[in-house]
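Working notes for the structure below.
Note that one protein chain of the assembly has been removed; the remaining protein chains are unaltered in position.
What follows is subunit A.
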Amino acid sequence: MDYIVSSDILNEGDRIKPRKIKQAIVEIVSDSGEGAQKCGQSFGAISAKMGNGVWTVEIIPAEIQPPARSREGASGIRVRIGSDKVTNMGNHADLVIALNEQVVYGRIRQDAYNGNTLMFIENKWAKSEQETIRQQYSEALLKFKELGIKVVEIPMEEECLKLMPDPRKGKNMWILGLLSYMYDRDIPKAEDQIRRIFKKKTDAVIDLNIKLLHAGYDWARENLPFRYEVTPMDVDNDMVVMNGNEALSMGIMASGIELCSMYPITPATSVSHHLAENFERVGGIVHQAEDEISAIGFAIGASFAGKPAVTVTSGPGLALKTEFIGLAVMAEIPLVIIDVQRGGPSTGLPTKVEQSDLLAAIYGEAGDAPKIVLAAATIEECFHFVVLARKLAESFRTPVILLSDANLATGVQPFPRPKIDPLWLTNPIDQSPWKDGAGPFEWDENTGTSKRPIPGQKGGMYTVTGLAHGKTGKVAYDPEINQASVESRSRKIASFQKSLKPPKINGDPEGDILLVGWGSTLGAIEEAVADARAEGLKVSSLHLRFLFPIVPGLVDIFNRFKKVITVEINYSDTLGHPMITQENRRYAQLAWLLRAKTHMDIDCFSNVYGQPLNPEKVLKMIKSELKIENSEVKG
């Protein structure tokens, strides 16, 4: 095997001693339906159990069943494991396992590999009965080698055929075995993982998959002259491993919310799948409505009746819900709205990441409809922010929109096991008689907050209305009353903002560049900042969780940097095109918001390739901003 760098081989008698590395990025790519994701998720879960940092990103084709061996049809997964906490998908893969050569092209186009990438490729195509396939295969191998990728052909199918007649559904566990050897994973943990993922299958299926695991492991031991070890971290607390949508679902259950009213939409749907499976065990229930409008209306009805509720959706669904969100603001009905963002506008890129709903979330309604908008930046926050969102919704009697995105939705990362506070699970439903003569909107002069009557409370009978109304809840077209009530609803947002602290800066509190991000880009931005600082560059970053109202202290912070740039996955015009001027340039959404809030000249770095951000691109941008060489930026 001539591709192997000799330093990788540390022979110790017969056994190869694993070489210690700090991190590894592994991809498995295939046609859809070959189980690559299951293999990668398992590899990630085993690694997390061993105490490694993990981040996984699913590689999802645009079509549900793309034709086999199509270039844009790659289905699979990237798993990044590390000795420390891993917060993003990283740059180029160290290893790619490809089940056919065609799907690799799409990934190359997405810049997933470079000259340091090692590729294990299924070799059965070399012996295909079809001339064209044989030709495509050999052409591809030449091409990959030209790009500097080290290609190794592996007899995956052939080896699996020894255990089963149709290895299409078994190869993935053989590969898991190979990876387990190569990265020195715990075999009992791997076996346990197999038992877990096939728990609904027969014992025979489980046995066969464990055999495949061992076969892959043994084959690797006999044939691979190298091996790695990614030393795990010392963790004292229990960690949990789950993806962002599972974390949202767990957060919903832990928040004491009793009803999730939804309409299926990618990439939010799996939240409701997880809930549908588990919610009833903790006293909750999922309602699949006839559409998104009905979904939120149903949730609002439940919340009005004292039952904490959430509606979960993505961009197109958020658009449909706007009229009801306005009503919830107007009628001051607590509600959690989760938007797992995808590419837009319209149906857009259903499975791809984008952060384009920020302004729609904040300003999407007709009329003045201030509400709280939060964005989770990590999978851990997907859990805890739901608990927070419910609390804020009830304290401020308002809808709260929680933004997540397609990257967090399917990304998997370990985080400390949440400690569930029984207080989260209590119901606000108060059925003691309503204070005599008090109206349903006795707004506090200072905070704008008020107590709400809930059906069942004697003396509290009032009629919710989306029409203008005063403290008594009665329809009122009086100009003074309207001014006062709109003011009170706005006051709540201000009083909540007063309770927020200025955000923490990652890096020095002053310098040349401050990057500002929100949502799932946290890990990539902070890694880029760390790399830049290691090279001596004066770069820091800031990540916003509270988008509306916005955290205090930003002007002071921004003033200490020569340049402030937002980093976002949404569209902005790039200066340089003849049509684009300072005057007509459209800014990324957070940049737009910050410019309006701070009156400062805030720049942005953003794009809509539908890809999660990687640290390398951010680093390149930093260097080009600082006019450091070799810094061609494509964004």
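Basically, a contact is a pair of C-beta atoms (placed from the backbone, for glycine too) under 8 Å apart; a residue touches a chain by one contact, two chains touch by 3 or more; residues count from 1.
Rule of thumb we're sticking to: contacts and distances are computed from a predicted model.
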item: The complex's invisible chain, by UniProt name, from "Branched-chain amino acid ABC transporter permease", "Nitric oxide reductase subunit C (Modular protein)(NorC)", "Thiamine pyrophosphate enzyme TPP-binding domain-containing protein" or "Sarcosine oxidase subunit delta"; value: "Thiamine pyrophosphate enzyme TPP-binding domain-containing protein"
item: Selected from A:55, A:125, A:298 or A:496 as touching the chain missing from the view; value: A:298
item: Residue of A:460, A:503 or A:615 touching the missing chain in the full complex; value: A:460
item: From A:127, A:417 or A:562, residue that would touch the chain that is not displayed; value: A:417
item: Residue of A:189, A:221, A:538 or A:563 touching the missing chain in the full complex; value: A:189
item: Touch residues of subunit A, complete complex, unshown partner; value: 45, 48-49, 51, 188-189, 192, 235, 237-242, 246, 250, 253-254, 258-259, 261, 278, 280-285, 287, 289-291, 293-307, 309, 323-324, 327, 414, 417-418, 420, 422, 425-426, 453, 455-467, 474-475
